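Below is one structure, written out as structure tokens; the observations come after it.
Left out: one protein chain. Kept in place: all the others.
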Amino acid sequence: MLSEVEKKEIQEEMKMYPVASAACLSALKIVQEHRGWVSDEGVKAVAGMLNMSNEEVESVATFYSRIYRKPVGRNVILVCDGISCMIMGHENIYEHIKEKLGISYGETTSDDRFTVLPISCLGDCDHAPSLMVNNDHYNELTVEKLEAILSQYK
Amino acid sequence: MAKIKIDGKQFEVEAGKNLLDTCLELGFDIPHFCFHPALGSVGSCRLCAVKKYKDEEDSRGRIVMSCMEPVTDGLIISTHDEEEKTFRAEVVESLMTNHPHDCPVCDEGGECHLQDMTVMTGHNYRQFDFKKRTYQNQELGPFIKHEMNRCIQCYRCVRFYKDYAGGKDLNVFASNNRVYFGRFEDGTLENEFSGNLTEVCPTGVFTDKTAHKHFTRKWDLSNTPSVCTHCSLGCNTLAGERYGTLRRIRNRYHGDINGYFLCDRGRFGYEFVGSDNRIKEIWKQNGNREVVSSESLSEVLSGAFQEGHNMVGIGSPRASLEANYSLLSLVGTDHFYHGVSAHEYELTKMALDFMQNSGIQIPTLKQMETADVVLILGEDLVNTAPRMALAVRQAARHSMNKDAGAKKIPEWTELAVRDNQPVLSTQIYVATPKKDSLDDVIKQPFRGGYSEIAALASSVAALLDKNAPAADSEHKKLASDIAKALQNAENPLIISGVTCGDKEVLQSACNVAQALLNNDKKVMLGMIFPESNSTGLSLFPGKPLADLFASSEKKPVDTLVVLENDLYRRAETGQVNDFLLKCKQVIVLDQLQNETTVKADVVLPAAVFSESEGTLVNNEGRAQRFYKAIPDGENGQARESWLWLNELKEIKENGFEGWSSLDDVFQSMLNELPAFAALKGKFPDEGFRMLGRKIPRESFRYSGRTSIHARESVSESYPPEDFDSPFAFSMEGQQEDPPSSLITSYWSPGWNSVQATNKYLDKPNGDLKGGNPGIRIFPTAAKSKTSYFKLNGSKSNKGTGEWQLFPVYQIFGSEELSAAASSLSERIKEPFLLLHPDDARDAGIDESTAVQVEIKNEKLTLRVNFENSLPRKVAGVSLQLPGMPFVALPGSGKITKM
Partner (left out) sequence: MEKPLTQHINPKSAPLTFKEYEKAGGYEGVRKALKEMTPAEVTQLMKESNLLGRGGAGFLTGLKWSFVPMDEASKPKYLLCNADEMEPGTFKDRYLLEGNPHQLIAGLIIASYAIQAETAYIFMRWAYKKAEKMINKALAEAYEAGILGKNILGSGFNLDIHLHMSAGRYICGEETALINSLEGRRATPRTKPPFSVVSGLFGQPSVVNNVETLSWASHIVEKGADWFKSLSATGTGGTKLYGVSGRVKKPGLWELPLGTTVREILEEHAGGMAEGYGFRGLLPGGASTDFLVEEHLDIPMDFSTIAKAGSRMGTGTMIILDDKTCPVAFIRNLENFFALESCGWCTPCREGLPWIEKILGAIEEGRGRMEHLEILQRQTKYLAPGHTFCAHAPGAAEPLQSGLKYFYDDFVKHIEQKKCPWR
């Protein structure tokens, strides 16, 4: 199931550790990087490559919040609901997203363009409220800024 | 030793253990969930909190988890302080926030550790007023029911299944208060010890699915100590009865053998007793089948019992000593044959002779767990002696403990010890033809045919002692590694068995042991035998089947009596057919219908283990008694074999007055067979009483005693009598502190669950108070009287065009009785041939296709499974799966495409 590129990247990661299974998390992240999420097949493929059982890999995969075991949209919006963002009004931001995209936490737009998820403190507290879209951080958000940000992601 | 103070009282205890363990040993009721004596301490549930005080002056103290607290000199603790009591109650309160409170419909109810702990900690008022968390359950196969909502997240299941038993397909998923214990997807739990989850889980998440079909609460079971009859290890079991049928098999603690755990064959194999194939009537067969009443049995038989007639008996390695003896006594020593092949007969005798005369230590399973270097030759333990595989798996702990010990990490800190050695490095060596269930804990596998295995072992022996017969293995490096490891070992263990069927492997294993003995090294030799009483039968006088077949050519048999034995599993079909034709009258006593009963003139319905009493001798030469759980007469005309044989003897011998009880048979056996002299007076007989009373099978809380029989009579009926054992079929009697071999239930005030077991032990995970049951009957020779076996050298088939075929046992299916158990039978594979894919390709054979395998005179049709781990030109043949005839394995044979 894994592509040659994925396999190669996983092998690179395996070199970082004295035991293969230590690369389990990195491997899952690589699969996710390439596919947006980790499917059952993805878990099995990682298990096969690292000589682990499906259960062993799944046990790890489901522990971490940044491994997605369900499909997500092309772009993932992570709205920081940490304490500083809460104080600084993250609720407005979230409400706006809900209204604009018609999705709540955990949901994906019907065109698969966006998934929105809550995320605990992003470490941007002095510039709250914040969110991330895919790998990009956005700070000191206002509703206007948000409009412009979302329009960049197709 | 350490002086410690608990609740103001002084105790002198072993230092270095954990405090919880010590408190339990001292009899304190410290609540706990995640701690299990065999699984160590992990400190997750936080229930075992006690208060620890700095010194005598300290009046405040601080809460510590007793399971994580090492016992040190001067330790002062309390178990009753208000703060700790509140805390413990709060832990249970926490766990109960999400618990479904569904005890009435839960199979664990009444034997639930969570119920016990809830009552013990005093939490009773529910303040949580929010929605409970719920989970979806999984379908886990024929043995185990899953109900995740009852989970209290003690992690015991995965710690047993994964860490203790090496299972891969059960794990913990997700996190925070959504953690989930299950499989990746629905499907059968594959590990061979999955059934223990039902006892390891402190609540009703994993329960016994087979028992659910005819569920009975613990307090309503009538319990009897039994011994597992499904392999040679003799694990102790508890058989639970109600309404005249066997409801459940549970573990019966034995400190030397099974400890807290059974294998799935032993736990779930019991269902064969209710199989449609059970024989429950006396049959006269002559083309058609006629049911005969007990009264007219003599009329059916008498003709063949005249003087001068040649009457022979075939005994059985799965029948008790008493049954075999009754047969021997009926037909006379000269006419008594061991119902096994000449090959098995020879190997068994040879192995036993070595065990008795070499002066070697025959280890208990518990002792095997302490081995630091293990060499397993030819045996696929998990399939031939499952519980032994679990014991050897624990030996892997040895290297972990050693590593941890160097860093002062105590053995009982379960996870710390494991975390400290994430890449397992053990000194366990396995030499078998194919991949083995223990491969994940061994140093190095060796895959070869039996001749290569024997050569490797011989090389090891020769390296250990120059005087050992030299051998020529191509694997010099491995041989020298193994020899070095054994030489430096503190507690080396060699394992082999009659089951693998190869004389050279067996002899070379003995030679390795002998070499160590000759070096004055301490060494343990673990031996596996094919059946539950193979060892016992082998100590009887008598000859193998082949001798009978041969003599019948000259002297036809007038009456053949076959005891609990399907001859078609012992010899080739043609041979048995020919032989049976030569017998004028064939009487077969058995429990299940089989090919032999089909050929019989008279079939006598034999009682199964749960309906009978008797003695079995296990692989370490330990004689153990099992007792009947079901009163007589519940299964039609079925009776214990010794009773049938007694009757035949009465019919045959005018002067014979009959044995009146099992004790009579046993006494008579001891008088006649010196091999069993050690058993004299060792088993409590029928007359055994405690405070003048019998031991009740039923608990004080047994319900419905009168109403059960209300159909027949509204007045309370007199309980059935038991003339053969110290037990009563009722709740009357003396229940407390029975001898260790006569424990009928684990219960103690406050402890209704199986955790009450600890109250019966000298210490958790220790020995039963009063000693572990069973009598070892081999006098181990003080000095070695044995010498090296001379091996014939390898007789490899290379170049002959024939295949080396070896037997592949299956935990589910290869044992005759359990194979008839309905749930277990779902796990039985169809007969197969294991081939290396490259060999298959060379021969043009595809996977999953059927091939014909020719071994001697027998032709088998088998489905091909690929097995990468096999050496080339060596193929495995599944052994004695339902529908398979006897084949002489190991051996050589031809494989042809169909």
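Read from first to last, the chains carry the letters A and B; within each, the first residue is number 1.
Here is the rule we use: a residue touches a chain if its C-beta (ideal position, glycine included) is under 8 Å from a C-beta of that chain, and two chains touch if they have at least 3 such contacts.
This is a predicted model, so every value here is computed, not measured.
Colleague: Using the touch definition from the top, which of A:28, A:72, A:93 or A:116 touches the missing chain?
Modeller: A:28
Colleague: Identify the residue among A:53, A:84 or A:108 that touches the chain left out of the display.
Modeller: In the complete complex, the chain left out is touched by residue A:84.
Colleague: Using the document's definition of touch, tell me which of B:285, B:420, B:661 or B:852 contacts the absent chain.
Modeller: Considering the complete complex, B:420 is the one touching the chain left out.
Colleague: Would you write out the residues of chain B that touch the absent chain, in ascending order?
Modeller: 42-47, 49, 62-64, 68, 87, 90-91, 94-95, 97-98, 127-128, 130, 152-153, 155, 172, 174-179, 403-404, 407-409, 413, 415-416, 419-423
Colleague: Just checking the interface: what residues of chain A touch the absent partner chain?
Modeller: Residues touching the hidden chain, for chain A, are 16-19, 21-26, 28-29, 59-60, 63-67, 81-84, 86-88, 119-128, 132, 135-137.
As a working rule, only the chains that are shown with their structure count from here on.
Colleague: Taking each chain's centre as the mean of its CA atoms, how far is chain A from chain B in angstrom?
Modeller: 49
Colleague: What part of chain B is in contact with chain A in the complex they form?
Modeller: Interface residues on chain B, with respect to chain A: 168-175, 183-185, 422-423.
Colleague: With touch defined as at the start, can you tell me which chain A residues reach chain B in the complex?
Modeller: 18-19, 40, 43, 53-56, 58-59, 62-63
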